[in-house]
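Every protein chain but one is kept in place in this view of the complex.
Lettered A and B in written order, each chain numbered from 1.
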Amino acid sequence: MYAQMIKTANSGVKPREEMSDQERAFQDKIDADIKIEPRDWMPDDYRRTLIRQIGQHAHSEVVGQLPEGNWITRAPTLERKMILLAKVQDEAGHGLYLYSAAETLGESRDELVRLLHEGRMKYSSIFNYPTLNWADIGAVGWLVDGAAIVNQVALQRTSYGPYSRAMVRICKEESFHARQGYHAMMKMAFGSPAQKKMAQDALNRLWFPSIMMFGPSDSESTHSEQSMAWKIKVKSNDELRQQYIDQTVPQIEYLGLDLPDPGLKWNAERGHYDFSEPDWSELFDVIKGNGPCNTDRMNARVKAWDDGQWVRDGLMAHARKKAARQHAAE
Amino acid sequence: MKNEWPLWEIFIRGQHGLAHRHVGSLHAPDAEMAIKNARDVYTRRNEGVSIWVVEARHIAATAPGDKGPLFEPSESKVYRHPTFFDIPDDVGHM
């Protein structure tokens, strides 16, 4: 999911009578579920909003490598190490696909990375939480990827062609992520008392952050309407959150773990689980930069990028020399 | 000098004899590295047996405004499609 609280570039939905002919034709295409492609005409605000959303989504995948990467060298078996490494590698791949989608809108990957590193673009709040014990790796796969996939499945229908196609590929690849997480969680929950304790600890710590991944309630989210009209966003924050909670509670019960929120109760009348309101001030703090890991995550990304500059430059310089030599030989 | 690696479009032919299909893009300093990167990025799940890479700036494309003149004339050439021809069931499968 990883795109959260995206500001639309304008305020409110533009009424049809105020639209130009071009804008009206554009909206008609979207309403008819015709994908918008890179070279099609599009309103500037649509383009800007998409760049912001896809860019944030891409950044989240890449920063999202860090909390799980934290355990690659400590994975307890060779098989777990391979699974985790393959999964974190997938996140890098997903970041790559998404940056590519943003590039079709005329924004280079280097530029997006620069904006991230200067603190002018965000990534999902969830990756500013630490992974403290091995069960966190199970819990991240199960809960965080579980929440992400609820959103990403919906986004396969998003109006922008390259974004939609990236989502299709990502969803296909991600199907193993949540499952491997739950599988690791089962081993912990059904394992020794110490392992079970780790599992409960991970669930308790990551539950509320995971349900906050969907962003604040729609009633408080000022940017949703235009994004919904443009089908950049396909379902509301609250709808997606409820769907995630409904699918996850029975999975917690199967593990025999205590529910992480005493307010989680089946509501037969609504046909959904009730849950306690998360502490939204915490989300806003994390987004403002005051989460437990914001500074470390950003430092790690900036360091990787800066340390890699000579490598990127070196390989590019060699490619240019090689091309010049080939040219001279012809 | 701007040093971002160029963007390459990646086409992969899968196992089943289908044509190369566009699978996505990536960055690489040259064609050889683009092929290697494509192998590492786009065939992690055993997806392909052949890779083409083309630097994105070398791709010429139709303009969206040309959609009508380019593609609509073929809509009326129904005789190109097998279902245009009614063959009696007695003739058998064709």
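The definition used in the following text is that contacts are C-beta pairs under 8 Å (C-beta built on N, C-alpha and C of every residue); 3 or more make two chains touch, one makes a residue touch a chain.
Rule of thumb we're sticking to: contacts and distances are computed from a predicted model.
> Which of "ABC transporter ATP-binding protein", "Fe-S cluster assembly ATPase SufC", "TonB-dependent receptor" or "Ring-1,2-phenylacetyl-CoA epoxidase subunit PaaC" is the UniProt protein name of the chain not shown?
Listed in its UniProt record, the absent chain's protein name reads "Ring-1,2-phenylacetyl-CoA epoxidase subunit PaaC".
> For chain B, which residues reach the chain that was dropped from this view?
5, 26-29, 32-33, 36-37, 39-41, 44
> Go through chain A and note every residue touching the omitted chain.
62, 65-66, 69, 72-82, 85-86, 88-89, 92-93, 95-96, 99, 134, 184, 187, 191-192, 194-195, 300, 303-305, 307-319, 321
Please note the rule applied: only the chains that are shown with their structure count from here on.
> Just the number, please: Cα centre separation of chain A and chain B in whole Å.
Comparing mean C-alpha positions, chain B is 28 Å from chain A.
> Can you check the complex and tell me which residues of chain A touch chain B?
37, 39-41, 86, 89-90, 93, 96-97, 100, 103, 108-110, 166, 169, 173, 312-313, 315-316, 318-319, 322-323
> Which positions of chain B touch chain A when the two form their complex?
3-5, 7, 23-27, 29-30, 33, 41, 44-45, 61, 63-64
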